[in-house]
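These notes concern the structure reproduced below.
Only a single protein chain was left out; the remaining protein chains are all shown in position.
Order as written gives the chain letters A and B; numbering starts at 1 within each chain.
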C-alpha cells in the first residue's frame, strides 16, 4: 500500500513523463529544423536521417549566397515595425474612448470590428491586387504596411481595450481634477500605467505581421518581399538546399519564437480577445 | 458619443466664459479614424468584388467587360473545382478544430494535473509551433518530415520494414491537416491552459471533499469552466482556418488535381494564375458568404461573452 505522499510522487512522475513525451513530439520538427541547419547539404539529405554528425555553421555563414537574405529580413523588420506603430496610433485613441467613455454603441462597435476579421482575404484579393497595381504599390512595402495595419487593427483595438478596462477610471478622473488635458491624461497617466499591456500588444502585432503569408505572397515579388516570401521561394527547389533552407528558416523564426516565449502569458489575453486572462 | 460636439479642455481655455460645448465625450472623435478605415477597408474592396463578379473580366482579354449577371457565379459553382474546394475547406476547418480542441483540452488538463519536473519548459516547447511562420512550417514538414526519401516518417516506416509513403502526393489533404493542426494545437493549449489556471481551487477542494474523483472533477468542473475559452478557440481558429493559404501554396499547390485545394487557394488560382477576375470575384463573394455564416453563428454563440464579462 502506497502512502499518500508516495502516490502523489508516482502520479507526478507518470504525468511528467507523459507530458515530456508529448512536448518532445510536438517540438520535434523545430528541433529537427535547427539540427538540419547545422548539417552539410549531404548530411541533410542522408537516409536514414542522421542525429549524429559534425556540426557546421557554414549554412549561416553563407546565408546570403542563394538569395539576398538580409534584404528580405530588412523588409520584414521594416514592414512589421511600421505597421505595428501605425496600428497602435490608431488603436490607442479608439480603445481609450471605448474603455472610458462607454456608450450604447461601444459594444456593437467592438463586435463589428471583430467581424471585419471574419472577412476572408480571398474575398478582396482581386480588388486589392488591382488597386495596388493601379497605384503602383505592387511589390511595395507601403502596400503591406497599410494592409497589415488594417487587418490587425481589430485585434489590437480589442487587446488595448481589455488592458485599458483594467485601469480604474478613478485614476483618470483624478488626473482630470488635477488639471490634466485629455492629451496629458493619456500621455502622462494612461500610457505609463498601461505600458506592460501595450508592450505585449505591440509584440503580438509584430508576431502577426512577421508571420503573415497571404498578402505578402500575393502582393510582393522581390523588392518588398519579406521573409515569408523568401522561405516560400524554396518550395520549388532548383536542387536540394535543405540545410540552407533550414538555416534561413531558423533565422526567420528565431526572433519571433523568442518573443513568443517571453510574452506567452500576456499574449493569451490578446489572442483570446480578452476573454481569457 | 452622446453629445454632438467635442471640446478639449485646451480649446475651452480660449473661451473661458461660454463653455456650453460638452467636454465629456471625446468618444466618437477618437474612435472614428479606426472605424472609418475599417469601413473603407471593408466596403471599397468588397464593392469592387461585387462589381467584378457581375462582369466578364479577364486580364488576358482586356476590353471585353460586358455585364454578365450571375454567369460568373454559375460557372464558379458548377465547376468541379468548386465542390472539392468547398468540401476540402470544410474538412480542413472541421478536422483542425476537432484535433486542436480535443487534444488541447487533454494536454492542458495533463499539464495542470500535477506539478512535475520542468513544467515551464514543457509549456514553452508545446506552444512553440504557433510562433513559426506558415511558410516555414509548411516547408519544414514537406522536406524534413513528409519527404518520401529523407523525411523522418519515411525513416520510421523503413525501420518497421514498411514501404515509405509519399504523404503529400498520396494523402495531400490529410498532410495539410497535419501541418495546420501542428500550428494551431499550441494556440488551443496556450489559451486552455491559462483558462484552467483560473479555475477556483476551492471549488475543486470542495468537490474532493464531496467525494469526487479526478475524472468526475474534470467532467463536472473543469469542462464547464472551459466552455467559454473553448468557444474563443473555436471562433478565432475558424477565422484563420477558413483562409489557410500559405501552407497549400508552398506544399501541394492544391494538387494533385483539386485534392488539396481549398476555396482560398482556388480563388487565388482563378485570379492570379488564370487571370479570370470576374470568376475569382464571384468565388471570393461565395467565400465571404460562407465566412459570414460561420461568423454569425460564432458571434451569436460567444460575442456576448466577450463583451459582457466587464
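What we mean here is this: a residue touches a chain if its C-beta (ideal position, glycine included) is under 8 Å from a C-beta of that chain, and two chains touch if they have at least 3 such contacts.
Going forward, contacts and distances are computed from a predicted model.
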Original post:
The complex lacks one chain in this depiction; which UniProt name from "Oxidoreductase", "Multisubunit sodium/proton antiporter MrpF subunit", "Tat pathway signal sequence domain protein" or "ABC transporter ATP-binding protein" does that chain carry?
Top reply: "ABC transporter ATP-binding protein"
Subject >> Sole residue of A:171, A:223 or A:254 that reaches the chain not shown, by the stated touch rule >> reply: A:171
Subject >> Residues of chain A in contact with the chain not shown >> reply: 104, 168, 170-171, 173-181, 184, 188-189, 192-193, 195
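Note that in this section only the chains that are shown with their structure count from here on.
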Original post:
So what's the Cα centroid distance for chain A and chain B, whole Å?
Top reply: 14
Original post:
Within the complex, which stretch of chain A touches chain B?
Top reply: 8, 11-13, 15-16, 18-20, 22-24, 26-30, 32-33, 36, 44-49, 90-91, 93-94, 96-98, 101, 103-105, 107, 109-111, 113-131, 150, 153-154, 157, 165, 181-183, 207, 210-211, 213-214, 217-218, 227-229, 231-232, 234-235, 242, 245-246, 249, 252-253, 256-257, 259-261, 264-265, 267-268, 271-277
Subject >> Partner chain A, residues of chain B touching it in the complex >> reply: 1-2, 8-10, 24-31, 33-35, 37-38, 41-42, 44-46, 48-49, 52, 107, 110-111, 113-119, 121-145, 149-152, 154-155, 158-159, 182, 185-187, 190-191, 194-195, 198, 228-229, 232-233, 236, 239, 242-243, 245-246, 249-251, 263-264, 267-268, 271-272, 277, 280-281, 283-285, 287-288, 291-292, 294-295, 299, 302-303, 305-307, 309-310
